[in-house]
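As you look at this complex, bear in mind that one protein chain is not there, while each of the others sits in place.
Should a chain be cited, it is by its letter among A, B and C, assigned in written order, with residues numbered from 1 in that chain.
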Amino acid sequence: MTPRTVISAALLILGGAFFLAGTLGLLRFPDVYSRLHALTKADNLGLGFVAVGLSIEAASFALSVKVFIVWASVVLASGISSQLIAGAAFRAGVAPAGKAPPGEAP
Amino acid sequence: MPPWLAYAASGVSLFAVGMSALVLHGEVMRKILAANVSASGVFLVLVALARRAPKGPPDPVPHALVLTGIVVSVSATALALALVRQLRHGAQLGPSDERRR
Amino acid sequence: MRGVPWLELTILAPLCGALLGLVLQRAVAVLALVSSLSTAVASAGVAVLVARHGTIRRSVGAWELPLGIQLRADGLAALVLVAFAVVGVFITAYAMVHFEPGSRAARSFFPLWLFAWTGLDALLLSSDVFNLYVTLELTTLTSVGLVATGGDPAALSSALRYLLFAMAGSLLYLLGVALLYGAHGVLDLDLLGAVVTRGPVTWGALALITCGLALKAPLFPLHGWLPAAYASAPVPVSALLSGVVGKCSLYVLVRIWLGVFGVPLGRAPAVLIGVLGAAGVLWASIVACRQQRLKLLVAYSSIAQLGTIFLVFPLMGRAAFAGGAYLVISHACAAAAMFIAAGTIEQVVGHDEIDRLDGLAHRLPLTFVAFALAGVSAMGMPPSGGFVAKWLLVRTAFELHEWWWAAVILIGGLLSAAYVFRVLRGAFVPAPITETIRRSRASDLLALGLALLALALGLAPDLPLALAAQGAPS
Partner (left out) sequence: MIPPIDLLLATALPLIAWRVLATDELPTSVVLFIAFGLLSALAWARLDAPDVALVEAAVGTGLTGALLMSSLRSMERPRPPSPWRARAIALVAAAIAVALASVVALLPRGALGLGPAVLARSEESGVAQPVTAVLMNFRGHDTHLEMLVLLAASIGVLSIQHGTASHGVDTAPTSSVVMMLVELIVPALVVLAGYLVWRGSRAPGGAFQAGAILAGGAVLLLLTRRMAPLSLERQMVRMFLFAGPVLFFLVAAVPLGFGGDMLEYPRGWGGSLILGLESALTLSIATILTMFFPQGAPAPRRRG
């Protein structure tokens, strides 16, 4: 086992751990806003670690560039979708946990 | 069991689940979902059949058939959803005013 | 030089009209008429070709079998093609009278109808099991759109119901196609017919394909979607669905049985289809007798006629085959005529309740004459296309010493006489002429033309039957 493989494996495991944390947050957090927060933050970071881990092992430079394009697109997509979902939830009157619904007096 | 057969068996199970829900489920949206699940099952069977040769490239013909099938199925789904939306919406409106006589 | 490509033109002519109609929306109705007439000419061209040279094959994209797709026109395809084209021209003309020029309904009706026609002609000429799937979907989805042009909740919900049934049907069919391809590696009907053998895979494919098409056709007891869809659609749509488009699943089923399954699987499944068809004839005829609304009555009568056509399966043989084909074309004329007449009545009196038609025949004589003449064909009385068709079926039943099929056909005919006369009885009650109704006579003339065509088919059956015999099973 080369040091390269070890580093790559460690990064992949670390990425997996972030995914696990994100999923836990999705399941356990109290409201849609904090769930989105857990999901997008942790998963984007997790995917970043996975991407770095994979590109260390990648056969060519072009391949590692592709892996990073994948990561960048996911970050963009999850940024847009989480913003849209949170905005829609807010306008639909979904209250953050422990607060009054938006538009009503506290 | 070769992998393609596992996928083909998975495909027919999807087809069976979707088809029985499509026929027996009472709710329109669920029926539409069921049709889509069932379609995925048929497509999975076709793609699995294309992969029967242990080596070499898969048979491209089923792949092409599946691509055609996916487009047909999204068309049907879109039509069904438009009907559902309009039915819900039309519950608040009167009947169409532009039909002749 | 290969001569005029009539087969291809029957597909491309309606398509051209549909595309032009979408681009030049103002002229959509005129374009539809022009392309309907061209399609009819092309269909006649196909019939002449087939009558002269027997079955015609044309490859698409210059690829040979089994790689490519072939168009194939035999006697059955040519006969149905011509009959549907003639009825199609009548329906286009009627739609021009029915829809207000430039209205929203007209702008979606004509393109959708021409797309449906494209799919229909491609279906009639197809000889590839997967291509048949795509053509079936084209005709089905356009039909759903056409039913929905009615716009009111009844039309929308019946269109949705129709669509869900059709989705189930096409998925069953498609899985059957997948099994056939998986077992034999080809998709062409003739190539499949040459290699299919008796066995569990063939039985599975047969069951899936038959169930799928029986759902779409529909075969009793899977007809739940049909009456509401036919009765709530705009009149031109009901006419074209029951007369023309509604026959296409049945046609595909006949094609596949003749081409692929008929020989290796024996007679048992055909008898099962026949029994269901017979049940459909009896049940739908009785229900038709009890209807309050004229359009529903005609819709149930269409189910009964479809059931009669399904009797072709157990009676399979040259005479029964010709009888089935003849019933398809004569019912295409008769059903369209009946729906147009029913539509005229509804337009004039504002409802289509059968018990409230008293004396109406005196105010709408042509309409009721058309309805009655079409009814003659539906009953199977001479001289009409319906009579010739049922005669051929009954004769085959007696030749096979299976009199019960004949009994079903005769009882079905008697029951249809009962419901047709029920409509006419009230309408022909003597009543003082209170007012003259000012309206266009075009729709009456069109209905009358179609009904007379159904009768003419009974007077001159030799030519169409000779055409149907080209390439028919012996």
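Here, a contact is a pair of C-beta atoms (placed from the backbone, for glycine too) under 8 Å apart; a residue touches a chain by one contact, two chains touch by 3 or more.
The structure presented is a predicted model; accordingly, all values stated were derived computationally and were not measured.
The absent chain, not drawn in this view, touches the displayed chains A, B, C throughout the complex. When you scan C:12, C:189 or C:392 for touch with the missing chain, the hit is C:12.
Although one chain is not drawn, its touching partners on chain A can still be listed: residues 73, 76-77, 79-80, 83-84, 87-88, 91.
Mapped onto chain B, the interface with the missing chain covers residues 1-21, 23-27, 29-30, 32-34, 36-37, 40-41, 43-45, 47-53, 56-68, 70-79, 81-86, 88-90, 93, 98.
Touching residues on chain C toward the chain that is not drawn are 1-2, 5, 8-9, 11-12, 15-16, 19, 22-23, 25, 58-63, 66-69, 71, 102-104, 107-108, 111-112, 115-116, 118-119, 122, 130-131, 134-135, 137-138, 141-142, 144-145, 148-149, 151, 156, 175, 179, 181-186, 199-201, 204.
Keep in mind that, in the parts below, only the chains that are shown with their structure count from here on.
One simple way to say how far apart two chains are is to compare their mean CA positions; for chain A and chain B this gives 31 Å.
Computed centre separation for the pair chain A/chain C is 56 angstrom, with centres defined by C-alpha atoms. With centres taken as mean Cα positions, chain C sits 26 Å from chain B. On the chain B side of its complex with chain C, the touching residues are 12, 15, 18-19, 22-23, 28, 31-32, 35, 38-39, 41-42, 45-46, 49, 61-62, 65, 68-69, 72, 75-76, 79-80, 83-84, 86-87, 90-91, 95-96, 98-101.
Considering their complex, residues 98-100, 103-105, 130, 133-134, 137, 141, 144-145, 148, 150-153, 156-157, 159-160, 163-164, 166-168, 170-172, 174-175, 178, 181-182, 187, 234, 347 of chain C touch chain B.
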